[in-house]
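My questions all concern the structure below.
Removed: one protein chain of the complex. Kept in place: all other protein chains.
Each chain gets a letter, A and B, in the order it is written, and its residues are counted from 1.
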Amino acid sequence: MSGQKKEFPITWGMVIDIDKCTGCGACMASCQTENNVEPQREASNKLRATSWMTVYELTNDKAYPDHDIAYLPRPCQQCGNPPCVSVCPVIATEKNENGGIVSQVYPRCIGCRYCVAACPYHVRYFGWFDPVWPEGMEKTLSPLTSVRPRGVVEKCSFCHHRWTLAKDAARAAGKDPEDLDDGAYVTSCVQNCPSGALAFGDLKNPKHKVHELIKSPYAYRLLERLGTDTQVYYISRREWVRKLGDNYLKSE
Amino acid sequence: MSFTEIEKTWYPEGVERCSIGKFMKWLAVLGVVAAYGFFAMLVCFAYGLGVTGLDNYFGFGLWITFDLAVIALGAGAFFTGLLRYIIRIDELKNIINLTVIKGFICYSGAMLILSLDVGQPIRSWFGYWHPNVHSMLTEVIFCITCYLLVLIIEYVPLILEQKQINKIPFLHNLAHQMHVVMPLFAGIGAFLSTFHQGSLGGMYGVMFARPYAFRDGFFIWPWTFFLFVLSAIASGPCMTVLICGFMEKVTGRKLTTYRIKSLMCKIGGTMLLIYMVFKYLDTWAWINDILPRAGLTFDQMFYGLVYGRWLFFTELVLCLLVPVIFLLTPLRKKPFFMYSGAILACAGVVINRYVFTVQALAQPVLPFTKWEIYTPNWAEWATSLMVIAYGFIIMSLSYRYLPIFPQEVGLNKK
Partner (left out) sequence: MGLDRRAFLGLVAGGTVGIMFTPVPWKLIDDASIWTQNWPWIPKVPKGQIDYVTTTSKLCPAGEGLKIMRVAGNPVSAGGNPDHPLSRGGVSALARSEVYMLYSPARIKSPMKRNGKTFAPITWEQALIEMAEKLGAAKGSVASISGDATGTVNEVLTALVGKLGSAGTFMMPGEATSAAKALKLMGAQGQAGYDFENADTVLVLGADIFETWGTSTRNRKAFGATRPAGTKPASNYIYVGPTRNNTAAVCDQWIPASAADLGVVALGIAWHLLKAGATSTAPGFDTFKAVVNGGYGPEDVKRATGIGGDVLAGIAKTLMASKASLVVTGSPFGQGMGAAPVIAGMSLNMLLGRVNKPGGVFMLPELASVVPGALSRAAMLDGDLPAFLKGVESGKTPAPKALLVYDANPAYGLPEAATMAKALEKIPFKVSFSSFMDETAALCDLVLPNSLPLERYDDVVTPYGSGFCLYSLVRPIQKPIYDTKTSADVLLALARKLSIDLKFDNFQQVLKEKVASLSKASGGFVAKDVMPWQVAAGKPAPALVGGDLWKALEAGYAWTMVGQVAQTGMGFASEVVAKAVKAGKPAAGATLAPYAQLRTGTPATGIPCQDLTTVPDTELLGETTLVRLNSETAKTLGLKKGQMVKLSAAGVDCQAKVHIFESVMTGMVSAPLGFGHTAFDYFSQGKGANYLSLMAVAEEPGSGMSTWIASEVKIA
């Protein structure tokens, strides 16, 4: 049961130029505080740490000096055909809003973690403990994202709240909120990336840069052959990097 | 009359039981295990699931494996009920009570673990309130809760038949009336149970981005749906026989005839054979179609010891082909082969549930991720042991005070 793909007039997508990513972690740091993720004291257990945006280190697996590395920032891939949505027993995660962002409804999630199991990108994080901020630091919480109690699953939302702000701003400026200018709505990681490795926009809108970028011969998506149809594209001029985006048989 | 004397009047008619002192010691041992597990449960509720060995890679672990395994092994209840009441294999009345209690224990235990396993137990009922009809898990929630009710309804008349309780005319009548409608509940139970056994398998089969678990299927049901049903009804009767045999060993009394056990094992073995055929076909299709489609090979599905290939062959040969031979040939007449076959069949199902739960998640789908190891910690073991201890306690009490085995008196005449 692989579900059906829904089409939306607006399809928010991200294009990540791996060849520009230095792996500095600014996107991760930006995401953490934008989305009220608690500071984690013991964050080296990556299987437990919450990090909606995670930078993976890729290698071509060769020995020195032929070795090469690349960094791959991984937000939620906002699949067109999300493996996580159909499995949720309580409709706590959905893909049915224009824009194609896979939602996560924290007050409804019962914490069964079936979606965590279903997602091959590991973008879903469970609240193992109640979040704790150092004394006073809760004053720096963002009012735009709710604080999750323990026991629910959370994930990248493409900073959905920024879309709302952008639409409000467009309305206030007398513009069409359904036809935002390129750059009017970008996620926190995209905005703050010092290398400009991340781009964001409506994949279907020809006025948006990403619309062209995804047509690049160097553009690819992660695990395309599983049929997830993601809305996050990667670009690399290096073939070995692109090959690491999916599984291939020796004969392929 | 002393308490010891009174207690003796609670026994079923015409049977002997061990001394109350011995029985209390037995309960005390089980109670300690259960209490430790209960403590672990409180710790989980108080601090959150961070106290377990689960993580974001292994959202499912020992608990889900345990649940799936006990639910599969507990399947003896619905299937035997189906055969007894609907298909009317009358002989099974001699073991049906045991299967009902086993089913009740397995399902209530699984429910207990599930309530621990969800991050927000207070919201568990959202499964009814905001159901996602496309989710296999929704169906599991529906069927398991409903089926537990059915099992309670099936268990209650057994309790009412207790010698002292049965003396109350109203309860006596109630028990009788309930027995009359039992075929109806057996039918409902069979329906519900088939569906959730299947849905539990379906849960894994639909994960189309997890090539280890994903399967094609029929209409909305992936093949794992049917395979889980088959493996459950194959191992359920075997488990009943094992429990019965174990109880005979512990109590030193004959509880059913070898004939009944042999019949149960034959039923189990037959189902196991059907399961085996389909499982082999499914595995063949998985290796030659599903995996290559995902760009993966059979070899890439195994890693190290805990996810090793040995598990695959143990499950599919030692715990499938071998028990089929043991249970469906004249070998079954020898207790050694019958019990070994039953044990292997049950072990095979447990391995099957383990690999689908844990190995399916450990297998790295993204090429730049690696195999991760999951180790359940004390909190998960303690609570799982608690459920086992709980099962032993229920079974011990039931055996001591309820007339479960119609043949017991006759078989133990001196």
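Odds and ends about this structure:
Going forward, a residue touches a chain if its C-beta (ideal position, glycine included) is under 8 Å from a C-beta of that chain, and two chains touch if they have at least 3 such contacts.
Source: prediction; values computed, not measured.
Considering the whole complex, the residue from B:I6, B:V32, B:I86 or B:I122 that touches the absent chain is B:I122.
Residue in contact with the omitted chain (choice from A:T11, A:S30, A:S157 or A:N205): A:S30. The missing chain lies against chain A, touching residues 15, 17, 19-26, 28-30, 32-34, 36-37, 39-46, 49-51, 55, 57, 59, 62-65, 67-71, 106-107, 130-131, 133-147, 149, 188, 191-197, 199, 213, 216-219, 235.
One chain is missing from the display, and on chain B it is touched by residues 120, 122-123, 125-126, 170.
The rule is short, and it goes like this: only the chains that are shown with their structure count from here on.
For chain A in complex with chain B, the touching residues are 1-3, 45, 47-48, 50, 56-58, 72, 83, 86-92, 108-114, 116-122, 124-130, 149-153, 222-223, 225-228, 243-249, 252. If you check the complex, the residues on chain B that touch chain A are 47-50, 54-60, 117-120, 123-124, 126-127, 129-132, 134-138, 140-141, 202-203, 206-211, 217, 220, 222, 292-297, 300, 360-361, 365-369, 372.
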